[in-house]
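Every protein chain except one is present and positioned as in the full complex.
Presenting chain A:
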Amino acid sequence: MPYLGGEETVRELRRALSNPNVQSDQLRYRNTILKVIRAMSQGVDMSGLFSEMVKACATVDVVQKKLVYVFLCSYAALNPELSLLVINTLRKDCQDPNPMVRSLALRNMTNLRLPSLVEYVEQPLAAGLRDRAACVRRVAVLGWAKLHNLQASSEIDAAVVNELYSLLRDPDPVVMVNCLRALEEILKDEGGVAINKPITHHLLNRLKECDIWGQCQVLRVLQRYRPQSEDELFDILSLLDASLVSPHPPIMAATLSLFLSLCSGQPAVSLAALERVRGPLLAACGSGSREMRFTALCHIQLLLRSIPGLMGAHYKRFFCGYAEPAYIKQRKMQVLVELVNDENVAMLLDELKGYCTDVNAETAQAAITAIGRIGRSYSDRCLEILTGLLGLKQDHITSAVVQTMRDLVWVCPQCSDTVCFALEGCEETLQDSQGRQALLWLLGVYGERVSSAPYTLEVFIDGVRSEASLGVKMELLTATMRLFLCRPAETQDMLGRLLHYCIEEETDMCVRDQALLYYRLLHCGIEETRKVLQGRRSDPSLGVLIGRPAEPVSQWARSFNTLEPLRQGSIETESVSRGSPEHTMFDPKPNADLSNTLDCSRIEKVHSDGDGRCSDSSADILASSVAAPLSLSLFPALSPEEFERLWLQQLALHAEQEEAGKEDFVWMEECVRCPTIPRCSPQSLQAAMQLVNIQTLAFTPPQTLPWRVYLYTHTCLDDAPHSTLILGELLYTGEEPQKAEVHKGSADGGVGAEGIEDEQARQGMEATADGGQEAVKVTLRQQPRDDKALKGFLSILTTVLHTLSSERA
């Protein structure tokens, strides 16, 4: 900042400083110096007064001394020769009987940052290490670090390093911590201060003496320690337990960081530690300081990556306050999305709905995106809200809603009907290119269902000359091509015009090339074009019902308690895909190693071997009743929508089944005891299921309640003429089931079937009785009905679950 009249001020101050009258009056002298410093901190160049200030340094007034030192340290680099004059005064001050003066002189001597002065500084620093007063030792210890960094090339005396190590036993805790800091810097090339067992134990024992800052530093340095035995590890952990729940967020965070690095080989302990810090972290989220609240929120997001259900019960703590700044609101919404479950979804959506009309456009858009994310699990409710928002006819809201709908349809194609219906008429409100791109994509892909699609595109095509956005033009081309494929009569003329414009007049190469590509493609014939353009309409990858699968702690442990999580958008793993969703898609890799059908006899063997431990008697009975070998197959594949349709249709029919009688399918429920299954990672569950050719379609992340998995397979018995389709749901509620129920829908079951049913019911009860609160409820649906195959399937499934849970245990 330029300061007018600076030179005038400097001249005036110089006159005052050299005035003997001023110099003799302590108060006037001090006030003049104060003026110098004030001008300096306002940005005026005061370096011209250096020699006058050096003179002012020789005084008994400590306040004046301090002021002069502030000045000298700022300008010493500009006047190395004159600084030499100060050294004498400083060295004299180092002998002063007052420890405060000694520490002041020593600190500023090292703060001058002049390599030429090093030789004069070393001796007082060495004396400082042995000073009686702790405040001088504190300064001297750090002074060596400053000196080392000043001339990084020169070796620091080994004697000094040794002395610093011995000062780790200094009675003053700040000296001890400063020693750690200094050694870290001096020995940086060797990887920092040596952290061995005696030092670690010494530091841990003295941890309580330090203040917050010292404790944080010690905890941080200890992260390098590797305990020699498990006993030692657990001793350390229990010693630090109180720090883990400390009311001071810095200590809590530093301790958790240390826990995670110590327990990197013990995921279960790490997870327990995360549970333990839930309380303190939530308290930090309600701290009076916004910045602290924000920091805590960002770190909660990290924790949720490993334990998605960690904060489920506390979702209300993440509701946005009325006056909170936008950056906190947006983070809170990101957290809220992760916390959705069946119980709180209504409350959560109601709350998010309120944020959609926020004054801040970014907050409003974040709220809409959040509703879209929840829509992947609860599509009907969310679509209702989103459609309602379109009624507001505000450009930023409409744009966000259309983009959200596009992303939602990509993941949940079953929403497409509602979306297509809602799209009518929103092109008038859309202003920004992102929103229009999203609309064009939707019109292209679902054009046959939006009656007004050709007219909307025509408006875009007519305005293409004045269109500024490259993305919109490219999207327009693709959308028109796609629409042409399904509604050629209405679109042919406008497609011609668009291609003509883009090839003949468009100046942008990308657009022109794409238009040429399409033009040539059309020459190859309509079937070829269709093959190229009619790509996927939805994300083929495995859908997770709520949130995302849990990551191991080690994925993020290193960035915990650093600035990394606070960066903007660093957490947004589900980045709002800003192009067409296809661009981010990936193809599922068919597993070539696995045969499509698998003979079940191998499984049977595994089953009879491994069943001794987990004696599920009903499974035994079932297994023995399977006579013919059973094969499972994944083909033909079942899409998630198809699954949902069948499953829901089944649910509706199931109610009236009692009287309906002649149904072509069967419905059964069974309880299987496999205590650790809900804690299994989705990946291993999926892999295990695939091994026996059962396809998992969707599941909730581990640790959430209720925990669910949906799966399907096809069975073919060797002696049966046709194959059957089995759909299944695994449900774990975490509560003791009231009664193990076994339903059999169809009325045509013979006496034998009745008998089995009774037995199953009885055994199911027994299973519940002997400690079955860990039972996973299996609901199966088979079509067409084939009791044998169903029982065979159940036994395979039970085996898989048992194998998995015994692996976990």
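The working rule: contacts are C-beta pairs under 8 Å (C-beta built on N, C-alpha and C of every residue); 3 or more make two chains touch, one makes a residue touch a chain; residues count from 1.
One rule holds for everything that comes next: contacts and distances are computed from a predicted model.
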> UniProt protein name for the omitted subunit, picking from "AP-4 complex subunit mu-1", "Cytochrome c oxidase subunit 5A, mitochondrial", "NADH-ubiquinone oxidoreductase chain 4L" or "Glutamine synthetase"?
Replying inline: "AP-4 complex subunit mu-1"
> Where the complex has a chain not shown, which of A:Met109, A:Leu142, A:Ala557 or A:Val692 is the residue touching it?
Replying inline: A:Leu142
> Looking at A:Ile87, A:Leu203 or A:Cys216, which residue reaches the missing chain?
Replying inline: A:Cys216
> Among the options A:Ala194, A:Met347 or A:Ala687, which residue touches the chain absent from this view?
Replying inline: A:Met347
> Touching the left-out chain: which of A:Arg11, A:Arg169, A:Arg226 or A:Lys316?
Replying inline: A:Lys316
>> In the complete complex, the non-displayed chain touches which residues of chain A?
In response: 1, 34, 37-38, 41-43, 62-63, 66-67, 70, 100, 107, 113, 135, 138-139, 142, 145-146, 149, 174, 178, 181, 211-213, 216-217, 220, 247-250, 252-254, 257, 279, 283-284, 286, 288-292, 294-295, 298, 316-317, 319, 321-323, 325-327, 347, 353-354, 357, 359-360, 362, 384-385, 387-388, 391-394, 561-568
